[in-house]
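One structure is given below, encoded as structure tokens.
With one protein chain held back, the other chains of the complex are shown just where they sit.
Now for chain A:
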């Protein structure tokens, strides 16, 4: 239904070129991401982002002064993250069969371990120095029409596009 409406709007050719997988999975998924954010906000007034979990969880094992500020929130951030893991597992159980079975219909990424690992290190540094990630800046910050977050999103989006195209142009495989 959503796909047909967008195809009507854009024309079938543009639709196929811009959205080869349709738009409904993205739009419906995005609505759920927003809904999860809203549920927490309605009850608690908290605009929860995902990357603070990294530092708040480090405060359990590290005495570095930087992590101390996250001690009061570290327990619920663990619960939030476990919820994200669990919610995705529920999705996988419903739509992909048994995700824990290696022979099952669950997928594992083709992106190579070094790209995940090196990229992960930079994501860990960058999201924490830059005051937010795709959920903190991208969902909550953009939803708040925060100028800081709009600039933050524009920055990481443009740099990520340049990086991905550069890596691809250099012929680096996934």
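Rule of thumb we're sticking to: contacts are C-beta pairs under 8 Å (C-beta built on N, C-alpha and C of every residue); 3 or more make two chains touch, one makes a residue touch a chain; residues count from 1.
Methods note: contacts and distances are computed from a predicted model.
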item	value
Identity of the absent chain, which is to be given by its UniProt protein name, from "MnhB domain-containing protein", "Monovalent cation/H(+) antiporter subunit G", "YeeE/YedE family protein" or "ABC transporter permease"	"YeeE/YedE family protein"
Contact footprint on chain A, counting only the chain that is left out	18-23, 25-51, 53-55, 57-58, 62, 64-67, 75-76, 79-92, 95-96, 99-100, 106-111, 113, 115-149, 151-153, 155-168, 174
